[in-house]
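Removed from the display is one protein chain of the complex; every other protein chain stays in position.
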Amino acid sequence: MTPAPDLTADIGRIKLKNPVIAASGTFGFGREYSEYIDLNELGAIAVKGLTLDPRRGNPPPRIAETPAGILNSIGLQNPGIREFIAKEIPFLRSFDTAIIANIAGNTPEEYGLMAEMLENEAVDAIEVNVSCPNIRHGGAAFGISAESIARVTEEVRRKYGGMLIVKLTPNVTDIKAMAMAAQKAGADAVSLINTILGMAVDIETMRPILANNYGGLSGPAVKPVALRMVHETASAVDVPVIGMGGIQSGSDAVEFILAGASAIMVGTASFIYPNACVEIKRGIANYLIRHGFGSVREITGRLKLNRPDQLEE
Amino acid sequence: MTPAPDLTADIGRIKLKNPVIAASGTFGFGREYSEYIDLNELGAIAVKGLTLDPRRGNPPPRIAETPAGILNSIGLQNPGIREFIAKEIPFLRSFDTAIIANIAGNTPEEYGLMAEMLENEAVDAIEVNVSCPNIRHGGAAFGISAESIARVTEEVRRKYGGMLIVKLTPNVTDIKAMAMAAQKAGADAVSLINTILGMAVDIETMRPILANNYGGLSGPAVKPVALRMVHETASAVDVPVIGMGGIQSGSDAVEFILAGASAIMVGTASFIYPNACVEIKRGIANYLIRHGFGSVREITGRLKLNRPDQLEE
Amino acid sequence: MEKIMSVRQLCDEITSITFSSRYMAAEAKPGQFIAVKCGNNSMDAMLRRPVSICRADRWSNEITVVFQVKGKGTKLLAETAETGSYIDYIGPLVNSFKSPPAGAKIAVVGGGLGIFPLLFLLEEIRSTRKDIKADAYLGFRKNDSVILREEFTKAADNIYISTDDGSCGRKGFVTDICLPVIDAGSYDIIYTCGPQAMMKCVSKAAEKSGSECYVSLEQRMGCGIGACLACACRIAVRPAEGSSQAADGGGWEYKHVCRDGPVFRSRDVVWDKTEES
Partner (left out) sequence: MEKIMSVRQLCDEITSITFSSRYMAAEAKPGQFIAVKCGNNSMDAMLRRPVSICRADRWSNEITVVFQVKGKGTKLLAETAETGSYIDYIGPLVNSFKSPPAGAKIAVVGGGLGIFPLLFLLEEIRSTRKDIKADAYLGFRKNDSVILREEFTKAADNIYISTDDGSCGRKGFVTDICLPVIDAGSYDIIYTCGPQAMMKCVSKAAEKSGSECYVSLEQRMGCGIGACLACACRIAVRPAEGSSQAADGGGWEYKHVCRDGPVFRSRDVVWDKTEES
């Protein structure tokens, strides 16, 4: 009998018991899903994006279904970081899973301030969201230039000694440059992709479906783009890469891991199948067993590229 | 009885009899589809991307299906511009539809040279493909910077007095800047989006499915991104915008037109339904009739934005 | 996933699905909904669709939902649901209509698809409460779309029907019939579900006449379980101050249809302003 494969995932300063992480904004504060799945099964939970002060978010409709995807413009509705610390951390700590605090600020200093507030709290990592395309005051801007990614990352790094993940936006020409900027500024890992900016139109009302007009695209539709960016990034940086974008099955997750992801996040899939994370974890384990691999690490980045040049000429 | 709506589409220097154009690379040289549909029904045909010399293209597999999309890496296989002029123009001219020559070069000068060769040929427009992500020597590079878009456009403009379309790649941070560069350099219209760079992985062989590793994503999956970029671009430039990306139905086409497109291109849909272009044209006409509009022009850019600010605070 | 016992076409484009679930039969409360995956694993309609529970037979464990074909998802559901196949759903979700106090006189006011949860409410009351008097006001488009009439007739003391074209019952809106009675203060509690304009109108009348009023709100959903925050609706923070504060950013907060609703107390709802351009 083959021993159960080693599912632990090394994502830099910390080790997760398995590589499946609930993606920020799609899993609330874990509470909601705790009625449907055993949160102890997850490698980590990235909580809903936090801001310094509570935010109401955008008016509805906040979601639109598109071919194999969804557009959302939640607009970072959240109770604020203080309430998170007071109410949500204690709840989440009752489970054996890592907590990742996803933060978004209006200024680099605000990011720093939040990081400072979390420094002595029982979170396992901070995920710096420089990429949410919904927040109107600067949010998108941070993620689309290497300089501002560096500034925000440095600011957080200064205030926070723990595991620091920078979450990248795909709405850029060169994702590698963004990842390298984050690494250089002190990130322990990068995660990608956040949503791709998009729009859906109601031809009867002649208006965008989302009250916010534009929203972020996620779900299976974006998987090929996410996979390419994860592969590009993993080839460019030394820090671990956390991959996401359209993962719905164990097989999707394995694609990302082969492409270079040390761990993966599951977003939209949980909306459709609340137990998606657990199923995906099982799928990864089965793949490892079926192919005789002993650990997730063994297949991380194992993708072999084709050599079209050799074939062609 | 309401009169049939005016379907003509003004795309700058020329007027099309209707706004439905077969997208470059998805319609061959029209020949193949002529057995399935009446080419006279089309507003225009953008032919397969042409290069100065014949190109073999990439080794197979060249295509992979993804959720609601496809990845392709054809690699600009084409018989070269001379053969196009000698054999394909005469064939296409036998139909009452506009011919758009899609060109790709390795250097700005090569673009210019091709434009010069077309100057006295019976094509109705040149579409400058600065955006194909498959060509290994520089192709992608032109499309991702405003400067090189400007250089290529200027070079073509200098050599070609006719209708000049610049086709933009979505693989950029700021599509508006690219469109504005093309306009400033003399483009009569811009078309977008070309494919989004992506990858698909075969977890059994642990290799990318495409022999070329990366490929371009098209089809319904990209529609929300395309629609947003068309809207952004139409709001930023004065020249007409030709919209595409995932259009499969008349209703999809109307979304793009409302968002600001003066005409639309249909790519992937023709693979699945060879008569897609004709059906889409009918769908647009029906929409106009149903809503009492007299022309495509009347609904171009008619989209009203929601005002979330007013709703929210 | 539960086995489908029967699928019926109630009228053009309206389908009813009855499935068997001991859990649901025990737990479901009037006003709750389920989130259904249409077309199984298909990506053609990726997100789950919310559908109200229309009937729950506590004895046979049969649950019925009724839905209209609107877009891709409901079309797929109508095409693929068949006796013996399975329905994939999450539920029951989550809040329900408040039970009327002893001896109350109540009205349900439903328009179109809004009638379904109201039938469950009436049948539940009829079978467990002898002390309640219940009137049903139901609005349909035309005679051909009048459905579940017999069931409502059995479950309510009186039933009043309106159709847009007068082809059945009174011509006009359902509010034309019920508003005068509500204005007269005839009911202790009013439950309403249907088009937003109708519910708003009923709510205002109920509030004026001092009746309690419960509405069932709709919003586009992502997860259906309170995690994604998609299904926001504006709810007054201090209900006593009413909706007049909606515009100044104070006095209301976003609650969520799937987590805090779909049933809300009408006076807590901050209704949409008319569309702005």
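Quick notes
Just so it is clear, A, B and C label the chains in written order, and each chain counts residues from 1 on its own.
Simple rule for what comes next: a contact is a pair of C-beta atoms (placed from the backbone, for glycine too) under 8 Å apart; a residue touches a chain by one contact, two chains touch by 3 or more.
This is a predicted model, so every value here is computed, not measured.
Summary of contacts with the chain left out: across B:62, B:167, B:231 or B:281, the touching residue is B:62.
Only one of B:44, B:74, B:128 or B:146 touches the chain withheld from this view, namely B:74. Residue in contact with the omitted chain (choice from B:170, B:219, B:283 or B:308): B:219.
Against the chain not displayed here, subunit C makes contact via residues 41-44.
On the side of subunit B, the interface with the absent chain consists of residues 25-28, 31-33, 35-36, 48, 56-65, 67-70, 72, 74, 77, 219-220, 270-272, 274, using the contact rule stated above.
We adopt the following convention: only the chains that are shown with their structure count from here on.
For this structure, the chains sharing the highest number of C-beta contacts are A-B. A centroid comparison over C-alpha atoms places C as the chain most distant from subunit B. One finds 36 Å separating the Cα centroids of subunit A and subunit C. Along subunit A, residues 56, 58-59, 67-69, 219-220 each make contact with two or more other chains.
Shown for subunit C are the residues that touch two or more other chains, namely 43.
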